[in-house]
Each structure stands twice: as C-alpha cells, then as structure tokens.
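A single protein chain has been omitted from the complex, and every remaining protein chain is retained in its original position.
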Amino acid sequence: MSHDVVNSVSNNLFTINNLWMMIATALVFIMHLGFATLEVGLTQSKNTVNILFKNSVIPAIGIITYSIIGFDLMYPGSDFAGKIFGFSGFGIGTNAMGLTAKYNQGYTYWTDFLFQGMFAATAATIVSGAVAERIKLSTFLVFSAIFVAIAYPITGMWKWGGGFLDTMGFYDFAGSTLVHSVGGWAALMGVIFLGPRLGKYKKNRINAIPGHSMPLAVIGVFLLWLGWFGFNGGSVLSADPAEVSLVLVTTSLAASAGAIGAMLTSWVILKTPDITMLLNGILAGLVGITAGADLMNPVEAIMIGFISGIIVVGSVLFFDKIKLDDPVGALSVHLVVGIFGTLAVGIFGEKAGINQLWIQFKGVLAVGVFISIFSSALWFILKKSMGLRVTEEEELDGLDIGEHGMEAYPDFEKAV
Amino acid sequence: MSHDVVNSVSNNLFTINNLWMMIATALVFIMHLGFATLEVGLTQSKNTVNILFKNSVIPAIGIITYSIIGFDLMYPGSDFAGKIFGFSGFGIGTNAMGLTAKYNQGYTYWTDFLFQGMFAATAATIVSGAVAERIKLSTFLVFSAIFVAIAYPITGMWKWGGGFLDTMGFYDFAGSTLVHSVGGWAALMGVIFLGPRLGKYKKNRINAIPGHSMPLAVIGVFLLWLGWFGFNGGSVLSADPAEVSLVLVTTSLAASAGAIGAMLTSWVILKTPDITMLLNGILAGLVGITAGADLMNPVEAIMIGFISGIIVVGSVLFFDKIKLDDPVGALSVHLVVGIFGTLAVGIFGEKAGINQLWIQFKGVLAVGVFISIFSSALWFILKKSMGLRVTEEEELDGLDIGEHGMEAYPDFEKAV
Amino acid sequence: MSHDVVNSVSNNLFTINNLWMMIATALVFIMHLGFATLEVGLTQSKNTVNILFKNSVIPAIGIITYSIIGFDLMYPGSDFAGKIFGFSGFGIGTNAMGLTAKYNQGYTYWTDFLFQGMFAATAATIVSGAVAERIKLSTFLVFSAIFVAIAYPITGMWKWGGGFLDTMGFYDFAGSTLVHSVGGWAALMGVIFLGPRLGKYKKNRINAIPGHSMPLAVIGVFLLWLGWFGFNGGSVLSADPAEVSLVLVTTSLAASAGAIGAMLTSWVILKTPDITMLLNGILAGLVGITAGADLMNPVEAIMIGFISGIIVVGSVLFFDKIKLDDPVGALSVHLVVGIFGTLAVGIFGEKAGINQLWIQFKGVLAVGVFISIFSSALWFILKKSMGLRVTEEEELDGLDIGEHGMEAYPDFEKAV
Amino acid sequence: MKKIEAIIRPSKLDDLYTELRTSGFSGITVTEVRGYGTQKGHKEKYRGTEHNLDFVHKVKVELVCPDNKIEEAIRIIIEKNKTGKVGDGKIFVVPVETAIRIRTEESGESIV
Amino acid sequence: MKKIEAIIRPSKLDDLYTELRTSGFSGITVTEVRGYGTQKGHKEKYRGTEHNLDFVHKVKVELVCPDNKIEEAIRIIIEKNKTGKVGDGKIFVVPVETAIRIRTEESGESIV
Partner (left out) sequence: MKKIEAIIRPSKLDDLYTELRTSGFSGITVTEVRGYGTQKGHKEKYRGTEHNLDFVHKVKVELVCPDNKIEEAIRIIIEKNKTGKVGDGKIFVVPVETAIRIRTEESGESIV
C-alpha cells in the first residue's frame, strides 16, 4: 500500500503540473486575440477585416501544421541532441506512457503538443503586424503556413529540442530569440521586400498613418500581458511554486518598468505621452524579460524592463528614419528588444558574464542568419510567383474592400 | 498516521480536481462575454444596446433561476435514474459531505452548481442571437427565464442527470445536443414565430444586413474558443491529465480545422474570404467536436472540425434561401452542427458504429421534439400575451432608441 | 521514506494552493483591463486616449511602487500586530524559506507580493473613473503613485497586515472597505476638489453626457466579474475546495442579483431599462458581497446582491442631484455599496449581530476618516502646486488632443 | 441648371436612388445630416437624465440637373418620400451657374 | 427666400438652436464638417510624427428662411457664436428658388 501512496503522491504532482501547463496553454492561446486587437487598433479602419482575418486564421493554420510536421521537427527526440536538424515523422500521437509522468513529470504528450503549438503560431502573428495594410492575403497565408511549419520549429529545435545551441549553453528561457526574434527577422525581411505603405514616406517627409482604435490596441496589450503569465510562467514546464511565482513577478515588474521607461522617453523626446509608445513599452518589457525571466531578481527585472521601454521608443523612431515601414512596431518590440533580452541574460542575473554574453550573441546571430535567409528566400519566391503586394487602388481603398469585399464598420461614417 | 497520509493524498487530488473545475467554470463564464460581443458585432449598431442588455442579463437570470429550480430539475438524484423527469425540491444548499470528495471526487457541491449554472445560461444566449434585432426585450427575458429554468434542465437530466437517454447509451460528452441543439431548436422556433427582419427579404431578393463591427465579432469568437477550454475540458469533471489534455487537443484541432474548412468553402463558393464565415467555421468546429471530444484522435478531430466548417457555410446559405432570418448564424452553428456533432460520435472515434449512430439519432430526435414543442408553445403564448415583435417604426429606428431610449455610440456619425 | 512521503504530500498541497493564488493573481490583473474598458465606454470619445493612458500606466505604477514600499507598509510583520503603522524596509526579496510552505501554506513570497500588488493598483483605478474627463494627466499620475504607495497599504495593514482593525474583530473578507471604499473615498475627495465637467450641470439642469461605447462598457463589466473570481476566490488564500467554491457561488449569485435589482429599479423608476445601470448593478452586487463572501449562504448572497443593485441606482441619481459629477458611477459602486457590503457582514450571514455591526461601522469610519483626510490633503497640495484641472478649451476639445495630441478614433466622423 | 437639395428619411434613400437612376438621372451626392424641425427626435435617457430631444437622423440628397428636368426630379422625390407623416422632409432648389466634369473638363448642362 | 449656411464651433450648436427655436424659426439642418481656415487645428502627433495640422471640427448649420427674416437670423447667429477668437466661423447667404414640404407638397416661403 505504501507503494500505492507514493505513486498517488507523484501522480498528484503530475496532475498539478499538467493542470498548470494546460492553463498556461489557454493563456498563450488568448495572446492571439491580443495580437489581433493590438494590430487592428494600430492600423487603419479600411484594413480591419483583412487583419482580423489573418489573425483569426493564423492560429488555426499554426496548430494544424504543427500537428502535421512542426512538433516533429521541433522535438525530434534525443537522437538529434546537439544537431541542427531532426525529424521524427509526420503527425502526432502517443501511447499510454505519453499520458503519464514517464513522458515528462510536468505534462502529458497532448499538453506538450498544444502548449508548443500555441507558441508556434505566435511567431507568424508577429510577422503579420509588420507587413499589414499592403500584403496580399493569399501570399501571407502561404508564407505563414510554411514559416510556422518549417522555419520556426527548426530554430526552436536548436535550443528547446536539444540541438546545438542548447549544447553550446545558449539560454533563452521562454523565447526572446526563439519566438520573438524569429518572428522579428521574418518581419524585417517582409518589410524590406514589400516596401512602405503608399503615402507613408512622401517627399522625404514621414507621414503619420494613425491607428484607428486606441481601445482595441489597449485591449490587445492587456491580453498579451495576461497571456505572458502563461508564456513565461508555462515555460517553467511545471507548477513549481518557487520558480513559477518568481517568473510571474519578474515578468510583471519588467512589463511595468517597460511601461514607465517608454512613457518617460516618449514624454521627454516626443513631448507628448504617446499611448502607442506606452503600449509598445509594456510589450518591450515583456519581450525583454522573456529570455531570462527565471534568472533575475526584482531589481534586475525592473532594469531590463526599463531599458527595453527606452529602446523600443528609439527603435520605432529609427525604423521610421530609415524608411522601414512597420505599422505596429513589431520590429522594435519583437526583433530589437528580443535581441536585447537575449543578450541581457549575459549582462544581468544569475548567468551574467562575458562568456555567457558571447554565447548569447552567437545564438542571436545563428538564429538571425538562418531565419533571414529562409524568410528572404520565401518572400522572394512568393513575390515572383503569387505577388506580395495588393494593387495601388486596392491599397488606397483598403484591403477590406479589395480582398474581402466587405467593410469592418459599415454603419459608421469614415473621416476621409 | 499512514491513514492520515492516504487521506491527505486523496484530499489533494480532490483539491486539484475541484480547482480545475472552478477554473473551467470561470472559462465557461467568459463565453457569455464572447456571445455578447459576437452577437453585437454581427448585427447593426442601432440594436447594440438592446443585444448587450440581453446578453448581460441572461447569465444573471440563468444563474439565479438555476439556483432556485434548474439545478434541482437537472440533477434530481439517483432515484430518477432512467426517467424523463425528476425534481429534488427548490433551492440549493448542502451539508459538510457536499464539500468533500464524498460528494464527488471531482468537485464540491458548490462547484458543481456553478459549473452547471454557467452552462445553463449559454442555452438561452444561443437563442438571443437568432432572434436579434426585432424581438421585444421583455418578451425575450420572460422566454429566457422559463427556458433556462425548465426546458434546458429537463433535457439535461435525460442524459447528464441519469435519465432515459443515459440509460439508452446516448453519448454527448459536453453538450452538442444537450446545450447547443437545445438552444438551436428554441432559436429555430423563435425565428419561425418572429419572421425575418424588415427589409431582409424584399422582392424575392436577399438583402445583406451587415454586422456593424468585425473586431467585436472576432473578440467574441476568440473568447468563445477560450471558454471552450473550460466547456469541454471541464466536462471531464476532473483534472485527469490524460483525458483533459486529449480533450483540449481535439477541441483546438477541430476549431482550427473548422476555420480552414469554412475559409476554403467560402473562398470557393462565395469567391471571397468572408470573415464572418471564418468565425462561424471556428465555432462550428467547436460545436462539432463537443459531443465526442474525449473519443477522438487528432485525425478524427480534424475531420470533424473540417466537415463542420463546410456544413456551417452551406447551412447559412440554406437558411437564407428558405427565408429563415438568423442574423448571427446561430441556427447553423448550434443546431445544424450540433446535430452533426452528436451523430459524429456514431461515425468517428472510439464509439463509432451503426448501433451507436442509431442511438445518437434517437437522442437528437427526442431532444429536438421536446424542445421544439416546449419552445413553440412558449413562443406562441408569449406572442398572444405580451407580443413578440417590436413595432415597425421601432425596428427601423433601432431597438436601442425604442426599447432603451439610448444609443450605443452617441459620439459617432452613422452611415444611413 | 514515510517522512519523505508526508513531505511530498504537503508540498503537493502547497503547490496546488500556490497555483490557485497565481491564477487568482492573473484574474485580478485582468480587472485592470476591465476598469479601462468600462471607463472609456462610459465617457466621451474625445477623452478616450487619456483614460486608456491612465488605466494602462496605473497597474505599472502600482506594481512598481508596491515593490518598493507598498508591500512593506502593508505587511510589516507580526511586530506591528494591532498597530496603526508599520514598515519593514524598502524593496522586496526573500530567502529560500519564503518559497516554501513555511512562509505560508497557501503561497510563496513572490505570489503573495504579486497578488497583493495587483489588488493595490485597483484602488487607484477606482479613483480614475470618478475624476475622468477633466483631470490633468500628470497630476493624476502623481496622485495615484502616492496613493497606492502610501495610503492604500496603511489602511490595508490595519486589517490584513494584522493592525488594530484586525485585533478589534473587524471583518472584510476581500476588501469592500479596504479596497473599494478606500478608492471610493479618494474618488469622492477628488470629485469635490475638481468640480463637475463643463456643461454637466448648467442652469440648474442636469445634462446627460452619454458614454461613447456601450460594447466597451460591457466588455469591462464582464472582465471585472471574471476578475472577481480571483479577487474574492483568491482571498481565501488557498485552494481549499469548500471555501473557494462557496465564495465563487456567493460572488456569482450576488452579481446576478445585483443585475436584476438594478434592472428592475431602473425600469420602474427611470421607466427605461438603462444598460449602464444594469452594469453598475452587476458591479454593485460584486462589491457588496466582497466583505462577507465566505460568510453567506446562497439566499443571503442573493439578498445582499439585490439590495446592492437597488442602492447603486438610487445612489447614482443622488450624486447627480447634489451635483457631484462622477462619469462612471464609481462613487456609487465602490464607496456607497462598499460601505453597505461591509456593514452587511453585521446584518447577514455567520457573523451577523449588533456587536459585529458596530465593529464594522467603526472600521468603515476609521478608514473613511483616514483616507478622506489623506486624499484631501494630497488633492489640495496638488491643486496648489501642479493644478488639478485641464483648461476649459482643452476640456471642450477633449483631453486626447489637449494632453496627448492624438485621437482615439481618427478614422471616424464625430457627431458634434 | 439648378441644384435640388432634399432632406429625407435615411430609410427612403435606396428606393429614391433606384427610381432616379431608372429615370435617367446620372448621379447624386448624399450627406448624413441631423435635422431639427417639426418632427422631434426620440426622448433619449442616460442614467436618469433626458437629452437629445429634438434631433433626428436625416440624409441630404443633392442633385444637380438641367432646368427642364427639375420638375420630374421633384416629382420623383415627393413620390418616393411622401408618407404624410411629420418628418418627410423638405426640398430646396438653388441656382447653379456652372457645372464641370473634372475628368473631361467639359462644362454645362450636358454633364449632369 | 434664402439659405443661410453658417460654419460654427460644435460647442455652440445647442445654444444657437434653442435661441432660433424661441425666435420662431421652425427648423435647421446640421452637418459635421471639417474646417480649414485661419484657425489652425491642434498639432497632432502619432509615434513621433506630426500631422493633421490645419483641420478643425466644425458644424455647418443650414437654415432656409424668408427674405424678411434673414436679418434676424444672422443677428442671432452672430450673437450666439461670436467669441472674438479666431475660428468663430463664417456665414454665407445663398439664394433659394423654391422650397417644398414633401409631406404636404406645399411650396413657398410659408413652409420654412
């Protein structure tokens, strides 16, 4: 009987851990709604249906492709430890063992798949924001499907699947690089291939194209922050009280400090408290802490968040200067701060050290080079085959009419 | 002491299970917000206050009536096993035992009540969408109260309360029939009794009456998907890692496949990627998998979802053809796909078989007949007594002004 | 080994409890989005950016200041038991013990901090609604920071930190007084110091200034109700199945009854079913039950909620009569019903009795006097130094243009 | 050449436009307006206070046409909008001196 | 018969309308417009870039009235809108040839 009890005790722990991982999955899921509302909020009303469509179908595409190939590429098993590529065969499925602590003491095979699948789709969503208001729907969907199915899992495997970055000692707790920069690099290539929106940079002037709904943008950011409880908290991969609660504290402190950093920077430099900068600041704090959320103490978390908040404002202004048109600031939030967050593991916290910094740098580089090449090639092929951009007329009238033949707000008068 | 330990161990499991059930309750609760935003998004701005009002008060009415009579009708106790009706007396309350694993190893009496109560209210909310933009507020509230208090628990008892459908071997995991079709049948009768909105079918032409806010509709669908984690996941009635995680995977795969099925169908048949069809597709996938979410493997879940997504688009077009005016597609999503999902248990998955299919069919029929008769009678009585429909003038000006004397968006210019 | 098992068993319980507390923290976090959307929904579109800005930065400020000083003021440790003031030194941090059940069997030190920090920020958010549409952004931010950092934790310590109210037998389960009235008193003083919005009371007439988006208001209230699952449910401070599930039931019943109470009152007195009153009624039910959520049976919970719903409608009308201009009804919901809820502990439920009622009354008074004096002084100083109110022109044109130089909905035509 | 400005009920626009087209009128311009007149708006109430008493949603239809088609246009407008209830609206006729089609730079009665 | 078109500040509409009613004018039609003029709009800034510099929210009030009441109408409009600050707006008077009440098909000065 004593043996039974011991068993039950460890089963209980398994049940608790798995419960937390399922809840974390639900929280990461809701990030997709966060991305959707943030992105429509920061773009024009005439492209709203288009953006919502993309963001509603991306999680669907992400989850399905991940079930067919992505999960098998990303977690090919221990045979591929230290490698750069592995594949465990198409589809998902498990045996009885996969549903017990023998698979992993933190979660079942199914939970594992779903948690990872929700993550995967976020990488494509990041791209969506940067290329919004001018990309062809069909092209974007093909890009996303291939990107989520192949590119994301490959670099993911390098670290989380036990590949060469892992062996090298690279650290990326919940994916400043593996999720955010991965999306960010693909977005950067997309922005370069597409060019800016019509009228954004005319006659050497930067023209503001204001987002059409600040409440939607705010809803988006709060849902993302909420989702990050699962994104970072779930990345502990168990419900371990000490670790998860620390991670939630560092995550929230960094988000808060990011808000304050961006607010102050915007107020001082731009002379106005710009709400979109505040929102980008919160996200920057979150992305910044993501790589080392379990390594920092409160003060370090605040510092990382605060710096991220400053960086993001500068970065938004910088990309506008060099005429890379990113309607929602995705490049700044996910790519630039994603890199900073990854490097921050070598600067702050338990692992800080020049050695680690160097390893972090190499990781950033490896992922950056691979994703840039992969996504450039893909954008290029799509440009030649399907075409990347909608027609000029369609862009002026809005993609909602052009691509979908409908309006997002048919009951309301539009201002110009 | 060993006995104490064994006790503590099983108490812990009870605590975990109950925790999950409470969280599932919260998730089902948020579905009400999902229904509210989806429904206002797909209807006109001039009826927004009215719809929000209904959807805000329905959960309140649902929970209160369920506490007075519904719970007692639905779970009358084992004396009524195999019966078609039972009642355990008014009100809710329990003794100390009701708060331990002796009540149920998955949850306390209170958790049980609240989880079931949240479910109950969803059935009325389904009706709300189909009869929107023309029904009198007071009449609808009376209908909802009676429907949730009496009709829903009676058919619920047939299966989940241990009634005759249960004895017969009917299977409906989380309520494709018991929740969704139940709402759907009542909605169908409502639509028939009410007639279409003014101007919807004039001169033998179908006139589109576009919904006024696509972002609200998208928010609604994502919240519903999120809520389904609790709706289906909670229907396991414990935090069992293997079962709950499988259910979440089949649920998400079906939703994703529903999205893709509806997107493709809409793109091919209607020649445009209609976002409202995509959204209906996600919901169809969710409703379709609900009856057998614990019986399917990933491939079967994808197939059910995909077929549901195709069905829902055809069904929306069909109801328009036969001039049954359903502004949000509730009949297609909840009734038609609810029936398909229930039958799917006999076609796919662990229980598939001609025998089971026949039982499923009988269950669908029994519930359909009862709810149709009950709700027709109720609609009829209400039509004769209070009146069902607002005046023509009120409908043209909008129910917000007519019923509530206020506007949902007083600051914005309306386009006609 | 048996010892190990016992340890593991109690560790498991600790893990479960802590898990629930972390989830409750996430739920309380999402209340900030609820407050943000409710508040913008009930105010004019021209002040939307301003309100969103405040509500987005308040949680950030709240969490940061709470990590520096608030938590240390509120929970100074057992040395200060029965006192009115205590401070355990700046900053947060813990040792290994703080991460085990030795700190508290319900949560780790980090969880404790974050849960409490999320609570703290809500008090400032309550103020935000009442002073909206006319207060200077910078002044409000300074007020909030000081209020959350100092005033809230001091009165919080009186009860939850083991101070004199606790010793006296004062009961306030989740903060009808300690959170809601605290915010409410500060809001009342703010409203008095600021005066009404321009044009609200002209020529002895009350002019309605309708809120600009009812869907946003509804989203807000549902998110708040959802958050209250964590606010009240988390206040059990463990995942105890019996207690948490009771609390969730009383909370939901009170919210439901509040909805119905307010709906009926509004329908009878105002002759229209006003959705803003319905929404205030839901919140009133929630605030009303908060002080005694664990002491009530279902019937008592319904009574408290119902009365709260009636009170809140009367109170909204009353404040308008005496020309205290509160755009969102924060005074009525949080202050008036907060007081009622606190007193209700002496009237209904397990602790009911004249003695307890008297103690409750003294607690309400003590907190009311302290917060009123503190916040008046602070408002006064800020009025003299930074100025409280925006210029008349800025108020007419909207604070979005005036304070932020941007619009919330640049794509839409405004009606006047 | 004259411009007809008709203030009508929004719900009548569709039918009016269809009829005008059928009768050979080539174009109109439509504006959302708020009308204050004999017809009073609905009593609106917000949190216990009445407001917005007098204002009604209307649309203004502008139609420039040659002098010889004015009669017909007015007839059609009356026909399609008259319900006999207060609030049917008004028709105003204003002189127009020149009309130019930007695309071709043509001007005169022929272009409208 | 003439039509007065006044471009005014939105915040002045309520008072103007009340006064016009009191003085026996039976109706007006109001349109939301954007004004570009001497008065400059607020500097708006979005993510570091200025825009929308010159445009100001205004409302256009249209009032058709008999020739003999034009003076009075203009006086009331000036009275209710003059603040002396840039942006008070403009009044334009345009001739009207015919006015018809759709409901009754009456026409002429009597109907306005």
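Points to keep in mind about this one:
By written order: A, B, C, D and E. Residues from 1 in each chain.
Heads up, the rule we're going with is that contacts are C-beta pairs under 8 Å (C-beta built on N, C-alpha and C of every residue); 3 or more make two chains touch, one makes a residue touch a chain.
Quantities reported herein were computed from a predicted structural model and do not represent experimental measurements.
By the touch rule given at the top, the unshown chain touches A, B, D, E in the complete complex. Contact with the chain that does not appear here is found for just one residue of B:Asp72, B:Asp274 or B:Glu300, B:Asp274. Mapped onto chain B, the footprint of the missing chain covers residues 206-211, 269-272, 274, 276-277, 316-317, 320, 329, 415. Not every partner is drawn; the one left out touches chain D at residues 3, 17, 21, 26-32, 64, 94-103, 105, 111-112. The missing chain lies against chain E, touching residues 2, 6-8, 31-38, 54-55, 58, 60, 74, 77-78, 81-95.
Throughout what follows, only the chains that are shown with their structure count from here on.
Traced through touching neighbours, the fewest hops from chain A to chain E number 1.
Number of steps on the shortest path from chain B to chain D, with steps defined by chain touch: 1.
Matching A-E against the pairs in C-D, B-D or C-E identifies C-D as its interface repeat (over half of contact pairs the same by residue number). Inter-chain centre distance (chain A to chain B, centres taken as mean C-alpha positions): 32 Å.
Multi-chain contact residues, meaning those touching two or more other chains, occur in chain C at positions 2, 5, 9, 12, 16, 19, 23, 210-211, 213, 219, 272, 274, 405-407, 409-410, 412-415. Those residues of chain E in touch with two or more other chains are numbered 32, 44-46.
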